[in-house]
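Below is one structure. I have some questions about it.
One chain of protein is taken out of this complex; the other chains stay put.
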Amino acid sequence: MESYVYIALFAPLVSSLFAALFAQKPKVQLVGIATSILIGAALVASVILLLDIEETGKAVSVNLMDWIVVGDLDTKFGFTVDQVTVIMMTVVTLISTVVHVYSNYYMESDKSFNRFFSYLSAFVFSMMILVMSDNFLGLFIGWEGVGVCSWLLIGFWYHKKDETRDVNPSISPSWAANEAFIMNRIADLGMLVGIFLIYWNLGTLKYTEVFAHIGDLSHAMLVGIGIALFIGAMGKSAQFPLHTWLADAMEGPTPVSALIHAATMVTAGVYLVIRANPLYSQIPEVGYGIAVLGTFVAIFAASMALVNRDLKRVIAYSTLSQLGYMFAAAGLGAYWVALFHLAAHAAFKALLFIGAGNVMHAMHDELDMFKMGGLKKVMGWTFLYMGIGSLALSGIYPFAGFFSKDTILEVAFNEHTYGIWFVLWLTAGLTAFYSFRQVFLVFFGDERYHEIGAHPHEAKPYALWAMAPLAIAAVTVGFFKEDFVEFVTKFLPEYEMSEHTEHMVVILTIITTLVALTGIVVAYLKYAKGLKRDLEFEQNNKIYKLLYNQYYIPVIYDRVFAKPYKELSDIAWKEIDMQVVDASVDGIAKFVEKSGDASRKAQNGNLSSYLNWMAAGLVFITVIAAIAVAVQ
Amino acid sequence: MSNILTVLIFFPLIAAILGLFVSQKSIRVYGITVAAAEFLLSLWLWMSFDTNEAGMQFVEKLKLIPEFGISYYLGVDGISLFIVIMATLMTLIGIIALSVKENLKNMIITLLFLEVAMVGVFVSLDVILFYVFWEFSLVPMLYIIGAWGGDKRLYASIKFFIYTFAGSLVMLVGILYVAYAYYSTTGVWSFSLTDWYGLILPFSVQKYLFWAFFLGFAIKVPMVPFHTWLPYAHGQAPTVGSVILAAVLLKMGSYGFVRFSLPLFPDASVAYITPVVIIAIIMIIYTAMVAYAQKDMKQVIAYSSISHMGIIVLGTFAMNVEGIAGSVFQMLSHGIVSGALFLLVGAIYDRRHTKLLSEFGGIAKVMPNYATIFVIMTMASVGLPLTIGFIGEYLSLLGFFKVSPLLTVIAGTSIILGAVYMLSVVKKTFFGPLTNPENEKLKDLSTKELTALIPLVAIVVWLGIYPKPVLGPINNSTKALVQLMHKKSITPKAQEIILVSKDKGVNK
Amino acid sequence: MTDLTTQYLILSAILFSIGLAGVLRRKNLLMLFFATEIMLNATNVAFAAISVHLGDLSGQMFALFIIAVAASEVAVGLGLLILIYKKYGTLDLDNLSIMKG
Amino acid sequence: MIQLPDFSSLNLITMSPMFVILLGALTILCIDLVKPNLDKTLYVVLTMLTLFIALGVTLSLNINERGLFDTILIDGVSVLGQTLIIAGSMLFIPLALTKRRFHDFSYPEFFSLFLFMVFGFQFMAASDNLILIFVGLETGSLALYTLIAMHNTKLAHEAAIKYFTMGAMAAGFFTMGAAIIYATTGSVEMYAIAKVLQDRMGEAGILIPIIGGALFMIVAIGFKVSLIPFHMWTPDTYEGASAPMAGYMSIVPKVAMMVVAIRLFGIYMELNIDIIKITIIVLAIITTTLANMMALVQKDVKRMLAYSSISHAGFVLVAIALDTTKGYSSIFLYYGLFMFTNLGAFTMLWISRHKYNVHHDRFHHPYSKFAGMIKIAPISAVIMAVFMLSLAGVPPFSLFWGKLYVLSAIVDSGYYGVAIIMALNSAIAVYYYLKLIVYMFLKEPDESRKNVVYANRAFSLELVIGIAAFVTITSIFYIEPLMSFITDLVGASGY
Partner (left out) sequence: MEAIAFYIFAILITGLFLVTVFSRNILYSMSSLAAGMVLISGLFFIIRADFLGAVQLVVYSGAIMALYAFGMMFFDATRDVKEKNTSKYLVFLLSGFSAVALVVIFSAPAIGKHIEVEPIAKGLGHLDNVHAIGAVLFTKYLIPFEVAAVMLLVAMIAGIVLASKRMDESLSEVYVGTDPETEKKEQK
């Protein structure tokens, strides 16, 4: 089985390097095909591993080589494939494969076609390291690796220029890329601190060893480690307050958004919490905090999605919101639930994004939903896919979201955290509303795209075919819930609903479905018949503006952090470094020179004054001697 | 070959003198050949280095002034070995990438002299010999900056010289005091470092000596507030000067901390962890901010050097194997990465004769290879795992975390701030539309530049993924160093802080 | 014989200071040299007095050699003065200040 | 009747070096009388031979002997002092053989006066009798004033008269100091002075005359070794005198006076009179610092070197106040090394001596004269740079070792603050040495003035520079034997 581990891990690397060979050449179709096949190989390997583990129930571990061996620190490139990992691997490789294939279509006329595939495969490689590593430092490699790939891919169209926030809320791809990288770095510091704490307290970073001895530590230390690691997770999974980068990351090509900013990378934080479940189950108060934060983010992001007009941003906010759900579940101790929602969400969210990609292509990169409408006619398949995705997202039976999201609500109910339950429930309604607002705005109503002179067309068939697996997954995953539970609970703690909750399940399901349906209906009523804009409302309603401007958070960050930092830096350089530090150094030099100039005046060339100085010297040394006497 | 170190020191010297007879036309080839031979020699040193041995190897001792205890005493251990190799490598690469046209012969001969001094500093085990090379290294650098530098080259070179000279003179007084203390204890004069390692000084003495040595090293590193010579030196120096300055000369200071301050004054070093580290942290954060404010590409790299040197100092004062080994490794990584970054800035400067960020933008389009290598080096600079930059930074922070978690967290902001200024440079230079028409015709990296840069890229990746060949010897020697410090320390605080081995954890 | 040694020494001190005052205030080189002679003479008085007081001849010997030195100084000094006078046309040392700083 | 000592106890051999020199001087005078208008080369060679013999004789002296009614003392210090004096003179004399003709060297009297001067200085080094020291000092000084004036330029005359007048005043101070000492101890011989003071230390009020005498002596000695504020003649005289003479003045008279200072202050140090110690150290610090500061702002290399030699003198002076063998030895080591480097530097100026002040109205050796020298005369530039770096104390050049030993001696005695001040002073000093290097290496030459740099070039000058450069560069190889030679001699003298 080890060889499959290697295939799964290194096929993406080979793919990336292969593509990199052609990085500066014009488009080579072979690159797209070869990388897709290589990633597909990784998928196959992952599936084989999945089946194997399903069968044997034993994790597969490999040790590649030593990495950092210093002092007592002994870090190896060690990989282990257990139940959680293999699920993640499968999800990652599946979506990656789809995205790779789809990108052949999406990027077909891009000059940097080859470069794109190189980055994309590099991302997959990093993600595989992230999920497969058997220690925290390996995880961190992947963690940073995906960060870089994300940076490269968000900034893929680096040549676009910076705009003001009014024109483009993300300013520019390169700006968004930097924002994402830096925000993630903030969180990574937390992650590093967690790793340091683990190392100095346990002397190892290997999961199995760490979690075996986690009980030896004091509670306070566990809380510290838990919080530090979660800070890391917050960055990657774009939790409040580090969430702004995710929406801006939509500047990247759409397949990137599908792969990275919906399905895989952003779920790394959730993966970390799930992976560290032995730790978090020891510290339920931190878990509760995570759940509360997740819940908050769920509704917070959903609220922003309500009014946004940008096709991709809406999906991005919905991703944020769904990540909130996952954290809520994980925080409450229902790790497998979180993982399940992760997997399901990956499928339907990738589907939605890719669909959005089709729409963008059709609309010549126009993203404003208010300028679309009636696309159903020309883009039937896309409509179908996005409809499935939206239904899954809204949690309508029998789509995947129904099973995963409902379980989260049940967990919240079961934990007697009714506040969380209520907010999540409400969010479910909002989710349904904005997803279908999107669907209706894009595919129904009047054909507003004529105004901007677009000639929409359906995507190429192979692109549509490529989307099929995702659609199938979005529809069918829910039915494998029981198998899934059985499979992962061999590794993850089981989560038993209380009897009370068991009774309530049906009612809860109905309530949730109702609120989702309400959302869909409201969206239908408001948008399906065509767009009726209430400009006065848009301009004057404070809540609308607040939501539309993302609670002004990017602006606040700009004003509170970015600008003062820039100003402070300028002060540090111009005022402190040049005026104080350097000036005092030069000042000493100047002082010495001035003193030299001053004492040189005594040397006035006049012999008489020289003689006077000499006599004065006698006085002078007498004074020195007198002082010496006095001192003694 | 037991006298390989002597060969290593004096081969460039002889080559430099013989170089006077080589004609201007063929001097470049000569320089490359000599530097390559020297580099191969240093590799041979590595090959014949016993990696399991923690102590000094290839020791040579020849009495120079026996009466006064000064000897010609050389040796390398895991700590110095790789810095020596880096010095020879960076010289080779510097010469390969030379874009100087005027007085090329003088430049190459000067570089070879500089190489003598650089190798000498790191292999000297006699303190006076060390000091001789240490001071002598200023002279060729002065000439390089002063003769081939920018508009303010004279100011910059003199500032560089006098500033470092002043610091090292205070250190000289400290050296003489230690020698005297050794003399009063043993009755023999000796300047050999290994002898001094056996000397246990009372704390009241250590504290003054620590600061005397500190001043010398701190200016060289350079630590805030003694750093202002560096931006000038870098800003004015020709590319090769910056490369060697950043890659090797700054390391002399941090190497001094590891080689002298810690083992000679373990108690004082421990007692002054807090002030030193606070300076280091100011250095990390403050210079990162200053770097962000820069308008000149090279100044950004210059200030980033200071920031990274802060991490090195931090790791050194962790007083445990992880931190010190990390800081030694970080010296190498910073050498390679900042050297490469300066080469890159030099490449663009050769084309455009400006380093102002505002002149550029969008040049990734016209210079893709250049952009790729720059981004790789940027990533190494911000400490991305699997590049060389991560390991040192990570280990330094990890090591110091044991001493003070809070300070480490503050220092750790370097990973954020580093990203801020480096990415902002990348963005301003490479991204965005290509607006400046002068940039449209820029040529991508030439073969010459690629020859210089690709080995560095390879090292960045290789040591990022498989650092063991380098980290192993460093680890061994650092362990020995920490054990020595622990054995020597007299104050209880030092006994506690200097950590030979972890006392907690699974592997205890 | 009353012991006047202290008085002699004080006289010497006063004469020395007079000489010093002359050296310090004179601008004419020739007259400045007069003052240096006074200084040397003053020490002669001191040496002679101590010598006699102690009954030791070293002091008188010293005084003797001081006289010889004074004579030689006069010779060299005058030679220099003549040179200066030829070149500068004056003995005022205020004019001898080309070199300064 | 007086009992005459028997002839052998006179120990005439002790004054053989001086005798050789005297003989040489008289020979030159006689030759000139018999056959005038001979070429200067003859005199140069004769002088050289005389000095050579004298050096050999000096080095073959048995040490710790007194002779000629105990007025002459040949101990290690005096041998060292004489060796330095003669060696310095030997380095100086070839500089007479220049390409251009100069007034001073055209006189045969120059060479005999030169030897008389050496003769006088030798007695300063080789006696502990204040009378003989004074007479020797005046003999040497008077000859020196004359030699300076014989260069026969307007500035040389001014230089000589300034030096002479201040010297006359200093002579007054010397005699008054000696009178005070004599009044206190009843002796003019230092060993007796030391003995009497040792006995009288306990007496009430004894410190006043002791310190008083010391202060007057400090003025006189300070004048000769040019300590601030008794240094005022130094820059002007160096500027006015010919370059080799200036270089000579920065070493030989100072060495002679340093020997006297060692002997005299050694007495006080032995008595542990801290006040004098402190006074000397403070004076040394002030001298070094102020001289460095003033050197910093000079525009003329010769004046800069003048100030630099003041600061070096201050630096060395500290070693006197330490009263350790190492301290005293380091003085000789320092001056020995300084001699070659500094004379080398001055010779470099001498090579560029020409008839016209082309770069500056007043200064003959402004910095700008040396601009771009690396392009005109690369080897000269490199050698000059080596001299400058050596003066700045950059290893591995010779003066670094001198500095190392002096600093080490200071540190050994526990004066850490002083050591640091002196060390930092070197950092100030390095600026003005670097300034010349910067001019030579980093500035563009003035194309039309190229030949100026070599105006006075001659083989003998190049030879001296070559020797000086060789000694400066290869110092590391001979420091050990040199230092043990010096330490043995100094130690044998009881210091």
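We call the chains A, B, C and D, going by the order they appear; numbering starts again at 1 in every chain.
Assume a contact is a pair of C-beta atoms (placed from the backbone, for glycine too) under 8 Å apart; a residue touches a chain by one contact, two chains touch by 3 or more.
Since the model is a prediction, treat every value here as computed from it, not as a measurement.
Participant: Can you list the shown chains that the hidden chain touches?
Facilitator: Hidden chain, whole complex, touched shown chains: A, C, D.
Participant: Please identify which residue in D:Thr185, D:Ser250 or D:Ser413 touches the non-displayed chain.
Facilitator: Spelled out, the listed residue whose C-beta touches the missing chain is D:Thr185.
Participant: For chain A, which residues reach the chain that was dropped from this view?
Facilitator: Answer for chain A: residues 608-609, 612, 615-616, 618-619, 622 touch the chain left out.
Participant: Considering the whole complex, not just the chains shown, which residues of chain D touch the missing one?
Facilitator: Residues touching the hidden chain, for chain D, are 1-5, 15, 22, 29, 68-72, 101-104, 106-107, 109, 112-113, 116-117, 119-120, 123, 129, 131-132, 135-136, 138-139, 142-143, 145-146, 149-156, 176, 180, 183-187, 192, 196, 200, 203-206, 208-209, 212-213, 215, 242, 354-358, 361, 364, 448-449, 451-452.
Participant: Which residue numbers on chain C touch the omitted chain?
Facilitator: 1-22, 24-28, 30-31, 33-35, 37-38, 41, 44-46, 48-49, 51-58, 60-61, 63-65, 67-76, 78-83, 85-86, 91-92, 94
What we mean here is this: only the chains that are shown with their structure count from here on.
Participant: Could you pull out the chain whose C-alpha mean position is farthest off from that of chain D?
Facilitator: The chain lying farthest from chain D is A.
Participant: Specify the chain with the shortest distance from its C-alpha centroid to the centroid of every protein C-alpha atom present.
Facilitator: B
Participant: Nearest whole angstrom, what separates the Cα centre of chain A from the Cα centre of chain B?
Facilitator: 36
Participant: If you average the Cα atoms of chain A and of chain D to get two centres, how far apart are those centres in Å?
Facilitator: The separation of the two C-alpha centroids amounts to 77 Å.
Participant: So which bits of chain D are touching at least two other chains?
Facilitator: Chain D, residues with two or more chain partners: 161-162, 165, 169, 235-236, 431.
Participant: Could you list the positions in chain A whose residues touch two or more of the other chains?
Facilitator: Those would be 589, 600, 603, 605, 607, 611.
Participant: Identify every two-chain combination in which the chains touch.
Facilitator: Listed by label, chains in contact pair as A-B, A-C, A-D, B-D, C-D.
Participant: Applying the document's contact rule, which stretches of chain A touch chain D when the two form their complex?
Facilitator: 589, 592-593, 595-597, 599-600, 602-603, 605, 607, 609-611, 613-614, 616-618, 620-622, 624-625, 628-629, 631-632
Participant: Can you list the residues on chain A that touch chain C in the complex?
Facilitator: Where chain A meets chain C, its residues are 600, 603-608, 611-612, 615.
Participant: Which chain C residues qualify as touching chain D in the complex?
Facilitator: The touching residues are 9, 12, 16, 19-20, 23, 29, 32-33, 36, 39-40, 42-43, 46-47, 50-51, 54, 56, 58-59, 61-62, 65-66, 68-69, 72-73, 76-77, 79-81, 83-84, 87-88, 93, 96, 98-101.
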